[in-house]
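Every protein chain except one is present and positioned as in the full complex.
Coming up: chain A.
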Amino acid sequence: MIDFVAPTIDWAAVSPVLVVLAAGVLGVLLEALVPARARRSVQLVLTLGALAGALVAVALLWGRVQEAALSVVGGSYLLTPFGLGVQAVVVVCALLGVLVVADRPGGQDAFAPTAAAVPGSTYEEQARRAGLEQTEVYPLVLFATGGMMLFPATDDLVMLFIALEVLSLPLYVLCATARRRRLLSQEAAAKYFLLGSFASALLIFGVALLYGFAGSVRLGAIAEALAGQGASPLAGMDVLALAGVLLVVAGLLFKVGAAPFHAWTPDVYTGAPTPVTGFMAACTKAAAVGALVRFLFTLAEGMDAGTRHGVEVVLWTVALLTMVVGTVVGVVQTDIKRVLAYSSIAHAGFVLVALVGFSETGAAAVLFYLLAYGLATVGAFAVVTVVRERLTTPVPDAEHGAASAASDTLLGEATHLAQWAGVGRKAPWLTAAFALFLLSMAGIPLTAGFIAKFGAFSAAVDAGAWPLAVAGVVASAVAVFFYVRVIVLMVLTPPADELVPDGGAPDGGAPEAAGTDAGPDAGAAAHAVGGGAPTGTLTAAPAATRTVVTVVTTPGPAALVVALCAAGVLLLGLLPASVLDLAGQAAKFVP
């Protein structure tokens, strides 16, 4: 009989992922054990602690991984400096994202009391009155983060697939949990789920083809088979390999949100609870781009000139298309979350520009870009969470009863652009921070975005892809228009609600709610966001009731996040040297 040989596992190398996933499991247990009142604070401490711990683990591993890539469980988990760099970006953005998730402007968080209740039902109303909270969002965020950290740290296509699912499934659920506009939220979840599972089916079929071609699911072995080495009986069938590579790339590009796989992005970003949108926009993109870099850079080593050229042509096309779609369609959007969604599509295009050429400078530029983009995005969505609609009733009337004895009720987010007019006068500091994020996304000098874009485009020029870099610069110039439009609106235009006395909106930036207290949840159902449709059936409120746009300026975690992100964006813009050095170290031996 053969003795059992225990595998040697380098626990230190897996520690960042392990801490996050273990905390997620623990969080699910705590849901069952901790009394409801204490649950939120316990979960919050656990989540923040785990993410901080993961960040520390990443920092401790940084020096070690520079010497040689750490291979665990026979290479299934392969931690390269680049993978660790992406993990660092993901953890930093997730930490900020969780703080926004924990924010409770007006005493309510952004999540439904019970996401399973039918919107507008008595059960939901009871849950809301009882003050229930869906604290499961914290473990879900942790699981998603764990998947994202695993995503760029594996050379094994099966692990890639598993990581993809581990990061996607919690996000599908999180998308469906918004407190307000619940139908939109559920719809976003359904769209994300159907398209996401379609994309992962494409990816796994690509993996099957690559496995058939090379007889292995390790990227290194596949690269060798592509180079004509290896003993696979199907090694000559390049069609198989090309189809496999394209399918896997399609699956990854879907997660990146690049055209033509971007269709889900605007809808899902709009429908999902805003804190989740911020988290998802920053972290998913970082993880998916990281995985794409690992996949393409490793396989490019084995490709002959013809195949490599073919893959580069695909990348060029996708990058161009993504930049064009993101900027051109973004210009005509009227909803702030959709504007940010199209901006995120455009950014996917800019990141892909840096990838072309498969060079070390490209990989370093990608890392810096992901960090700069992530900070600005989490910050911008945090600002969106505090710009709210408020229902004010000058004289509390009998019709409302005791429920609205307080003369005003805080409603959902004011996401229509017209409602953002004059926000600058209500909250100057917040507006300044938001303007900073937008300018960074536009790539204005002295912000992180400028350095990031400069790095990305110069990497493309180094790789001989100067037309792509020129296209990127032009697209950035067009994008400046729609970022500056928002800033001008916030600072220079007088607020619309000072002029309009009634709940009926002047411009389709309709208040989402009827006058009743249950309005925010039930009324939102029938209201199309940014559709320009006046909510005729819903404005049954007394004429005295009006909806105004307010900015919740009470200090909370979201305000902290805005401050931190603004500081980060400025710091990366003014003193980028140290972070650029780190990014350079991380890209030392790509992938």
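The rule is simple: contacts are C-beta pairs under 8 Å (C-beta built on N, C-alpha and C of every residue); 3 or more make two chains touch, one makes a residue touch a chain; residues count from 1.
Please note the rule applied: contacts and distances are computed from a predicted model.
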Listed names "NADH-quinone oxidoreductase subunit K", "Recombination protein RecR", "Alginate export domain-containing protein" or "Sensor histidine kinase inhibitor, KipI family", matching UniProt entry of the absent chain: "NADH-quinone oxidoreductase subunit K"
Hidden-chain contact residue, picked from the options A:Leu167, A:Ile204 or A:Met490: A:Ile204
Of A:Val34, A:Val73, A:Ala190 or A:Val461, the residue in touch with the unshown chain: A:Ala190
Residue in contact with the excluded chain [from A:Gly75, A:Pro119 or A:Gly220]: A:Pro119
Per the touch definition above, residue among A:Ala50, A:Val137 or A:Leu169 touching the missing chain: A:Leu169
Absent chain, residues of chain A that touch it: 115-116, 118-119, 158, 161-162, 165, 169, 172-173, 176, 182-184, 186-191, 193-194, 197-198, 200-202, 204-205, 207-209, 211-212, 215-217, 232-234, 263, 266-267, 270-271, 525, 528-529, 531
